[in-house]
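In this view, the complex is presented without one of its protein chains, the others remaining in place.
Moving on, here comes chain A:
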Amino acid sequence: MKLTLEFGGGLELLFGSVKIHEVAVPPPEGETKVTVKHLLLWIRDNLLKERPEMFLKDKSVRPGVLVLINDCDWELCGTTEAVLEEKDTVVFISTLHGG
């Protein structure tokens, strides 16, 4: 499944300082759907360059990271259970505090 992943708010530093990644994520074996939960594991195993604890915690994203599916808060789409569709854009953004 073709997806666009974006990392911001400093998270891009964990992905070779590249913000936008066009990826093809295969569904888990024996399944047809790609959930966000599966996407997180796929990112950890295929995309993440360093320090996974800066991105993930307890099978979800770490506190302080907002997940947006097609510019919509993942809380409104079922968080880790949200089912992704072809050409979806998933944004991971770390909350900023500077002023």
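Note that in this section contacts are C-beta pairs under 8 Å (C-beta built on N, C-alpha and C of every residue); 3 or more make two chains touch, one makes a residue touch a chain; residues count from 1.
The rule we apply is simple: contacts and distances are computed from a predicted model.
Selecting from "18S rRNA (guanine-N(7))-methyltransferase", "PPM-type phosphatase domain-containing protein", "AAA+ ATPase domain-containing protein" or "Adenylyltransferase and sulfurtransferase MOCS3", the unshown chain of this assembly corresponds to "Adenylyltransferase and sulfurtransferase MOCS3" (UniProt protein name).
Mapped onto chain A, contacts with the missing chain fall at residues 8-10, 19, 50, 53-54, 57, 62-66, 68, 71-73, 75-76, 91, 93-99.
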